[in-house]
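One structure, pasted below without further comment.
For this view, one protein chain was removed and the others were kept in their places.
And then subunit A:
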């Protein structure tokens, strides 16, 4: 399973994940606190420049990740043209595009492992409540491993359905798929226990 980290090497890849996330949170907070369109336009220019520096393929990737927002941008613009308050509509849309692009920039240029390291550090204080960061990291690894396995089993169920029926499989395969997940959970936890179980750090 591929993460969204960009294959295009950029200077931003070298920046440490923790500070990147901190700056992202601060800027996002600022974006929602300020209401003027001049500020939003300036912010858009900065973000566009950040995406333009690594070159065209990176720019295209950034635009592709923005596609789901276009629906909301269209709704807001139509809405504000109808109510006659176009200025406010433009500010809202600019803010959306800037905030989302900036967050996408961090996702595109930070490896999943580095991101997970930050999460582990943030979770370290929770150890005293019995939530070990190692178990969290192990669960993440389990999902990364088992999502493709379940997807593969799901497509096999859908194929088997198509072989028997003229109609496409819809929610009919969800029941067997959930049963597979439950049974796999049984087998995996037994296998784990047989190998000494999870080390909870106590």
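Note that contacts are C-beta pairs under 8 Å (C-beta built on N, C-alpha and C of every residue); 3 or more make two chains touch, one makes a residue touch a chain; residues count from 1.
We adopt the following convention: contacts and distances are computed from a predicted model.
Visitor: Select, from "Biotin transporter", "Spore coat associated protein CotJA", "Glycine dehydrogenase subunit 1" or "histidine kinase", the UniProt-recorded name of the complex's unshown chain.
Guide: The chain we cannot see is, by its UniProt record, "Biotin transporter".
Visitor: Give the residue, chosen from A:14, A:56, A:128 or A:170, that touches the chain omitted from the document.
Guide: A:170
Visitor: Any idea which of A:4, A:23, A:81 or A:160 touches the chain not displayed?
Guide: The one listed residue touching the chain not shown is A:4.
Visitor: Where the complex has a chain not shown, which of A:34, A:48 or A:116 is the residue touching it?
Guide: A:116
Visitor: Out of A:23, A:41 or A:88, which is the one that touches the chain we can't see?
Guide: Within the whole complex, the residue contacting the unshown chain is A:88.
Visitor: Touching the hidden chain in the complete assembly: which of A:8, A:34, A:48 or A:76 does that?
Guide: A:76
Visitor: When the complex is taken as a whole, what residues of subunit A touch the one chain not shown?
Guide: Answer for subunit A: residues 1-5, 24, 28, 32, 65, 68-69, 72, 75-76, 79, 88, 91-92, 96, 99-101, 103-104, 106-108, 110, 112, 115-116, 119, 135-136, 138-140, 142-144, 146-147, 149-151, 154, 158, 168, 170-171, 173-175, 177-179, 181-186, 188-189, 192-193, 197-198, 200 touch the chain left out.
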